[in-house]
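The other protein chains are all here in position, but one chain of the complex has been omitted.
Right after this comes subunit A.
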């Protein structure tokens, strides 16, 4: 089964764990050279950050791609400021999961709720956000479901709008819930190594 192959990949990856700043931080190095970093809240066990990094095709170190959590800001190089960046008034897309559902928040969207339509696009295996005033459009996938080859369901999707923020929720399927519990158990068993600063062995 497809879920199993992802579990195997996780098991075979080299893992380093570290407890710091009230968070459990885990670094994974997969056999194909990809790196994944996760941060869990120590008290609630909620996933705060998950990001990926991959070597570029020429061998250079890539940048972290954030899958879950706040996008990395402030580390933009001087080159970026010479070129162009998105204005801060633009909608900001980020994923922030809860225990039972995947959740996305899009801030800076000050239109009434009936402007938005959110739907599952089965043919492209993604979710599409549209606006009737043609101001915002976003196509995104759920990497967790892609990795485990679980199909998207229309019924699991819902959205609400409040405080200039559009919140989209997708109920986690049973397989994912089981997987996450299992993974968390495994991670807790990992030696939390030292606290504070230390070198990451897998990096």
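A few comments on the model shown:
To be clear about the criterion, a contact is a pair of C-beta atoms (placed from the backbone, for glycine too) under 8 Å apart; a residue touches a chain by one contact, two chains touch by 3 or more; residues count from 1.
Just so we're on the same page, contacts and distances are computed from a predicted model.
One subunit of the complex is not drawn; among "RuvB-like helicase", "Rab family GTPase", "RecA family profile 1 domain-containing protein" or "Ras-related protein RSR1", its UniProt record names it "RuvB-like helicase". Summary of contacts with the chain left out: across A:14, A:139 or A:188, the touching residue is A:139. Considering A:15, A:53, A:96 or A:130, the position touching the chain not shown turns out to be A:130 (whole complex). For subunit A, the residues touching the chain absent from view are 56-61, 80-87, 89-90, 130-131, 134-139.
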